[in-house]
Structure formats: structure tokens, C-alpha cells
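Got a structure for you, written out below as C-alpha cells; questions coming shortly.
A protein chain is absent from this complex, but the other protein chains hold their places.
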Amino acid sequence: MTMVDEPTGTQAPEKEVGKARRRKEDARLITGKTTWTDNMSLPGMLHIAVVRSPVAHARISNVDVSAAKAAPGVIEVYTGRDFAEEQGSLPCAWPVTPDMVNPGHPSIAVDSVNHVGEAVALIVARSKVAAQDAVELVDIDYDVLPPVLRMEEAVKDGADLVHDELSSNTSYHFVFDAGDAGLGGNTDQAFADAEVVVSRRFVNQRLIPAFMEPRSCVVSPQGDNYTMWSSTQIPHILRVMLAMVTGVPEHKLRIIAPDVGGGFGGKLQVNPEEVLALLVARRLGKPVKWTETRSESLMTAHHGRDQIQFIDIAADREGNVKGLKVRLLADMGAYLRLITPGVPALGAFMFPAIYKFPAYHFECDGVFTNKVPTDAYRGAGRPEATFAVERIMDELAVELGMDPLELRRKNWIQAQEFPFTTIAGLEYDSGDYEQATQQALQLIGYDELRAEQRQRRESGDPVQLGIGFSTFTEMCGLAPSRVLGSLAFGAGGWEHASIRMLPTGKVEVVTGSTPHGQGHETAWSQLVADELGVPFEDVEVLHGDTSISSRGLDTYGSRSLVVGGTAVVKAAEKVVAKARKIAAHLLEASEDDLEFTGGKFSVRGTPGTGLGIQEIALAIFAAHNYPEGIEPSIDADATFDPVNFSFPHGTHICAMEVDTETGMVKIRKYASVDDIGKIVNPLIVEGQIHGGLAQGIAQALYEEAVYDDDGNLTTGTFVDYLVPAASDLPHFDTGNTVHEAPGNPIGAKGVGEAGCIASTPAVVNAALDAVRHLGVTDIQMPLTPERVWRAIHQGGDGGERATAGTIAWGGASTETTTGVSTDASSLGGDR
Amino acid sequence: MTEINVRVDGVAYADAVEPRTLLVHYLREQLGKVGTVVGCDTSNCGACTVHLDGEAVKSCTVLAVQADGCEVTTIEGIAPQGSLHPMQKAFHEMHGLQCGFCTPGMIMASIDLVNDNPNPTDDEVREGIEGNLCRCTGYQNIVRAVQQAAAEMSGGAPTSSETLGAQS
Partner (left out) sequence: MIPAAFAYARPTTIDEALQAVADGGEDVKIMAGGQSLIPVMRLRLAAPETVVDLTRVAEMRGVREEGDAIVIGAMTTHSDVLSDPLIAQWAPLIADATETVADRQVRHRGTFGGALAHADPAGDLPAVALALDAEFVIAGLNGRRTVGAAEFFVDYLTTALEEGELLVEIRVPKLQGTWGMHYEKFNRVAQAWSIVAVAAAVRREGGVIAEARIGLTNMGPVPLRASGVEAALAGAEATAEAIAAAADRAAEGTSPSSDLNAQADYRQHLVTVLTRRAVTAAAGL
């Protein structure tokens, strides 16, 4: 598809929705006129640096802060003891089972530390440098305990415990059985009766969201009021949670998320440092700032994924699937954060994917380890599910000797079957998997690639070619509040918007969905321009400040347009309805005789009459002449609570070259066709797909958070945590099919996570397809050249990596416990 | 403290700095040039890229004292107030940014690249900006933007083989 040009004429009111509008946000971002939280400087502002644990598991036996307190520029030094009575526990909003064990999560450690990087002391100083310098002066004695690092060992009887007051390392055991839920047959029976069963163990490795803007927060106390600027995705949720955790009354707290440099779920969190900054500001009555370094960010901001997946699929010899069984071990890390337990549990509903399984059973254990907690990362539950099911479909195809696409086609939901209720109880809204697949096959040039693959195999070329598929769907538009309630989630899933008509006819749109790079200001302007018939340029979108946008549930789960955008549309409809009454009064006509097009009310059949909605805004501002019995305002707000999720889908195809001599893999071509429903701005949509692809491909090929046997994060800098650069990624050929979502008036399904969810298995399947004839059946992610080479030449899945960081800069990367003093922290490292 | 004299975005400054002060911290904290940001501590991400005497450098890996006597250009100084450099314009036109945190550094590195190579291929752009990480865009639209700006900077027609938004 091709984008539409900028508007040229003014005759028929041209629709904004569907136009490739350049983003309004860009003006400040490309000129450096941004307001990142760390740009903030307030009079008398103090700086916080955090002293962090260098050990993964220990009792704190002694803390000596005297030297740090005496250091130049230092105002105060705090330890966990200082806040023990008032810090409460960081919140976990998703008790996925009634008996889920939550050990509580102090923002600053009091008696014990449970992961490297946990806060143990705070320096408050007049300058950032002074605070940083004093970190090294805090002397802490640790009685080291054995670290619990591997889930499969942690769940065994007699395993060392992360929290010794608990009886095991298992936080919860979550079960979903379709048979018990009345949605399908007996899974055990289905497997017993099946002609073919394929079982696999997949590792969905630990990842780091690695947003580009490090986290930062500034707190300014004014009397008993506090304003916090934070680099957060969730100012509204943060406000509620901070009030509940610290006891600062909610109405005395104002949270502002100014320009926020990416999040990807990584800023969907109530951070210990946010709590602590508020407590310090309250204690001292002074404005304070905390900004993390990149090493702190990689080490202590929550991680994502980290599941061991046992998946079994049953089928008959003809390739009809008969059942699916999934057992997950999900690494919680040391504590439960905001939605830590819910991420893998959410996956329960996505494992059946687009296939018509007659039986399905899902179990998940949430397991504590001495690592930083996991939580939301782009896709959150859905990439894990999609990876496992799209991988096992390929394995089943191999077992059956079937073409992998043929197997999928045989089992997927047909276009005419929508809406379709799956074995997991979700009602898929709309789509056409065949259409998307056909389009993707054309985009990538499938037949030529298969021919080349044959030729390379026959000639024994050292570089082999493989083609991998991912025919995926996901659940977006989080979320129907009642459904969330049934899943024991601690909040609703509605979204709020309000529209303020200014006297000059300009429009302020207030959204509760707080962006951090997505382009809400542009897309919302397009929606409102169409709804109100006002120029795109006349709309200003306000967000991210709880004093301006008082109600909202923020941005995650591809919910913004679907839920937040719908709230905007509904608010606009109310504005029009209110304006209609004024127009009828001023035009001396019946409301029923008015039509509203292009921003103008006119009396049907009376050409030349008319009153623009922007003129009405002025008239009602003056309020000299308006109907009896109504208020003099056409402002409106709306809260939208969806009744169902939306279900984007698509087909992604990857063509991969594998150098069998070195194990190096290289993506030759990548094509994706996504159905995300109605497209409001094709430019933004394409950008979201590209970015998602980059992150999904990075999981397959590059990224992994690796801990050594002591529980040190050895991928603690960008030297070893490999975020791909431009030269590490291919060109993407992207396309769309459009089946509008029936569940919202826009027809949109959500696009933020699609590329990330779909791409990972396509890439791994492609690599396996290239070397399957050499006897390779699995390769662990990320597909490092070493793993690929080992899988080809030594069998297995490539095995574990060495955990030592690279030797760059004298072992810098193995000792990147910033703010942590260790004996080995000297140039030359400990190699 | 060491005295330095430095021109930043056309303005001369005389300041005293600690030798350990990084150029980026001097720019942000002493001069208020907060358009340039810090994204990492190992010179991998390139978010802090500025021009030092006309060449792109990572200002987190240069000491402020080393800029003594030098000319520094930041994202805030590449175009007169109220106008845009062709590279800024192209990033906007081609949707080469999302959250925008990497963008100032990305633009400064891209200008440096095009100064050396006025007509870079797709691969040359990708290699030319290998020192700058972006987590949002997947880079494809950045490549388009750099090629469009290169064409404008050399006064020619756009050479990009790609059409914006043509999801081919």
C-alpha cells in the first residue's frame, strides 16, 4: 500500500484518519528542545546516588556510613533502617492465584539483599559528582548466602531458598485447563489418543528492555504537596501506588511524565528510586533528583521474559492438531514487582494462537531467584507464547514430514469463522490468515528463495539458506475491566479523555494514555480533526501530568489507540452533541434538522446557513445567548471500557543465511504482513512495526541478560548486552491487510507489540530450516555464532554460553556494578 | 579547576571546570545545552554525539578541558533559530524518530557521515551510524532520512530507492 499525499484541496472534507501525517512531536525532538526529566534543575535541588549490593544474596551485618556522611558536599546518607518504618512494600498489582506468595519488596534493603544491584544506602549531596564520589565511602558487611540462580534447581525439594522465611522458591502455581473451563476436551485423553506427540523444552531467555533514556525522577516538595517528574510510562498508576505505599495522600501528589525516551514495558513500574526520592524529599523538605547510569539501568531496571517452556503438541498423522500442553517455569527474580506474576500467566491465553486445538492445558510456576525482578517487556506474555507455539508447529511439521505452512493452514481459524472463540476462551474478532500469508509470500519472493535453498543444499554450499514462518495473533487493547477483574488484576482497563473547546476555536485534547515515543499527539489530532471537523493544526494533545490529565491508565499492551483513542472519539461525539444544541438555538432550527459535516452545522435543505463548531466555541465562551436548561460549555469527557480485546494478526517470513563453517547467521530478507485493523496513520504504523521487528529479531539473534554463578550480571553494559545497531539489522518489507476491529468505533486493533511478538520465532525457524538437514533440531536463543556452530557440529541446542563478560577494557564489562565497590574493580579486571 | 575557552553553537564561553568533567556534562549542566543527552557510560550508544571542530565525537568520552580552544556544535546549533537543517527536516519527513532520545546524536552523526560521503548507499548509511543506538525505529526510516538529507545537502534530487511509507 502507498501512503496518501498531504492535503491539496479543501472541497470535500478530507479525512485525516488514514493520512501519513508527519508527527507534531518531532518539532521539539529534532531540535533538542525536549524536556527529559534529567534536564530538570530546581533551586536548591539535591542529588541522590544509590549504593547498591555487589552480592546476589546476603544478610547485611553492618553498615558504616560515617565516612560518606563526612564527605564534601554530602547532606545526608540513609540506609534501609532509616526508612524501614515508612517505605512499605513496592506494589504487586497482580496476585494471579489466591494463594500466591509475595514476600514483599522493600525499596531499600533493610536486613538482607536478594539481587546484585539492590539498593542498600542512599547518598544525598549538593551535586551529582559529590553524591557519586561518596558512594565508594559507604562500608557494608555482608554475610553471603548461596545464590539461587537456576529455576530448574530452585524448584527442587531442599533447594536453597531466596527468601528463607518462605517454604519454597515457588511464588504461585497457576493452572488453566480448557476442559475444566468447559471450553474443550480432556487434554490427557487427547494426548493418550493421539497418533503423534511432539515434546520440546524451549528457553525464552532473560532480556532487558533497554529504553534509550535512562530512568530519572525529580521530586519537588511544596508544603505538604509533592510534584514528581519521572521518566515513566504510567504517571497515573504511579500516583495511586505512591500514595498507597508512602501514605502521602493522593490529592497531595502530582506526577508529571514529561518527554519520556522509550519504555517498552520497562517503565511500566513503580521503581524503588521513585519511592525513595519521595521519602527523601519529604524528610528533607528539599527538591531531589535521581538519574540512573546505563550500568545501573541494565542491572536494576526490571528485566523481561525468562521462561523455561515445556510444550507438548498432539496430532493425527494427517496433521490435524488434537491437543496442546504447556508447563512454564517463569523466573520472577527476587521479588514481585507491579505485574511480575501476571506476565507469564497472561500467556496462558495466547498459546493456542490461531489454531483450533480441541484440548488445552496450561500450568505455570512463578519461581524466585536471586536476580533482578522480571516484569513487562514489549509483548509481555504474548511473545513467549507465540515463540513456543510457532516453534512447536515447525517441529510437528518435521515430525509429520509436512510443509510447515501447510500444517498451519490445515489448523488455523478460517476467515469465515470469525468471531471465533478459542480453546482458551478468547473471542477473536476479525481477520484472514490466508490473505496475510499469501501477501507475505509474494513480498518475500518465496518461490525463488525455496529454489535457491534447494540449490544450496544440493551443491553443499557452506552457506545454507532457510525460510521460517510465524503466523501469529496477539491480544491487544488492554483491557476489558471486568475481564481484568476476573483475572485478579488490581486495576481496570478503561481509558479516559476530555476535550476542551477554547474560545478561539482551538481544541485541547486531554488523554489519560501517556505516550513515550508513540506519536499520540499526532494520531489523536487526526482523530479529533475528523470528529470535530477542525484543522489538524488546531488540535493540541495534553498528557502525562496528573493535574492536567486527572484520570488515566497510561500506555502499555498496545492499548492507546484502541482504548484511549476510542475515549477521545467518544468525547468528541459528546462535544458535537452539546454543540448541536447550541447550534440549533443560534440557527433557530430543530436539532433534528441539523447536519454536521466538515466542522459545520447546517440546516438540511437550506444552503448558505451554517455555524462552525469553532464559532460555537466562542459563542458559548461569551455565553450571551444559549438555550435554557443547559450549561454554557461544549467541553466533554469520556471514559471507554472495551468489552473485548482486539486481535491483530499477521504472517512474518524470514529468510536466513547460515554460514555452517562459523555459525554466523545473517537475515537475507524479512517480510511481514500485519493486520492491525484500521490504520489511522500509516507512517506511525510502519514505524511501530519496524521497531517491534528490531526488538523481536534482537531476542532471536543478539540479546540476553547473563548472570554468572555468583549472580553478577555480566551483560552489564552495552558492550556485552547487544542492542543491535543499524548495520546489524536487515531491511524490512512490510505490508498490511485490513480487517477492522468490531470492538471499537475506530476499528483499530493495536500495533505497538506486533512486530516484536511475531518476529522471534520466524527468525529461529528460518535458521533451523537452513540446517535441519544437517541434523539440527533446536538452537537456543540468542543464536550466537558459537551456539549455531555447536548445534551443527556437535549436536544439541548449542548449549550454555560462558558467563564471563568480554575482556574489553580490561574486564570492564564483568565488573560493571556501578556504584558497587568490589575488590576486582581495578583496571585489568580479574581475567 | 581548569580554565577553558570554548565556542559552543557560535557563542564563546570562558569557564572553570574540573578536569574530570565530561564535555557532555559541561554542555548540559554548565551551559544548559540539554539538547545533548547521555545514554550510556561506555561510549556505545552515541546519544551524546556533538561536533568538535567539525568532527563527530561522543561528548561523554571527551573531557571538557579537551575542548579548550575548540569549536563545539550541538543539535541546538546546526540551524538558525526557526529553521531546520536538512538532516533535521529529513528525520521529520521520513519518520526517522519515535521517542527522540537518540535523535540529536543520530542527527549529528549522520551530518558527519554525509560530510564525508555525500551520496551514501543503504549499507554505507547503516555502517556510518553504527556508533548510534536507537531502540525505537529499527533504523529503516533513519536510513531513508539520511539519504534524503544527503541528496538535499548536495543539492541533488533524492536518490533513495525507497518511497516513504511505500510498505513495498
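To keep things simple, chains are lettered A and B as they appear, and every chain counts its residues starting from 1.
As a working rule, contacts are C-beta pairs under 8 Å (C-beta built on N, C-alpha and C of every residue); 3 or more make two chains touch, one makes a residue touch a chain.
Not measured: the values here are computed from a predicted model.
A.B. asks: Looking at the whole complex, which visible chains does the left-out chain touch?
C.D. replies: Across the whole assembly, the hidden chain touches A, B.
A.B. asks: Considering the whole complex, which of A:164, A:447 or A:661 touches the chain not shown?
C.D. replies: For the chain that is not drawn, the touching residue is A:661.
A.B. asks: Kindly state which of the options A:354, A:706, A:764 or A:779 is in contact with the chain not pictured.
C.D. replies: Result: among the candidates, A:706 touches the missing chain.
A.B. asks: Which of A:26, A:331, A:674 or A:720 sits in contact with the chain that's absent?
C.D. replies: A:720
A.B. asks: In the complete complex, which positions of chain B touch the hidden chain?
C.D. replies: With respect to the unshown chain, the touching residues of chain B are 2, 18-22, 25, 41-44, 46, 49, 52, 55-58, 60-63, 65-66, 109, 112-113, 116, 127-128, 130-132.
A.B. asks: If you put the missing chain back, which residues of chain A would it touch?
C.D. replies: Touching the missing chain: residues 128-129, 132-133, 136, 293, 295, 661-662, 664, 702, 706, 714-715, 717, 719-720, 722, 724-728, 784-786, 789-790, 801-812, 815-816, 818, 825-829, 831.
Following the convention adopted for this analysis, only the chains that are shown with their structure count from here on.
A.B. asks: Give every residue of chain B touching chain A within the complex, in rising order.
C.D. replies: For chain B paired with chain A, touching residues are 18, 20, 28-29, 33-42, 44-45, 47, 74-76, 79, 84, 88, 91-93, 95, 97-104, 107, 122-123, 125-127, 129-143, 163-168.
A.B. asks: Okay, in this complex, where on chain A does chain B touch?
C.D. replies: Touching chain B from chain A are residues 1-3, 20, 22-23, 25-34, 36, 38-39, 41, 129, 210-214, 259-262, 264, 293-295, 443, 516-519, 682-684, 686-687, 690-695, 717-719, 723, 725-727, 729, 731-736, 755, 809, 812, 818.
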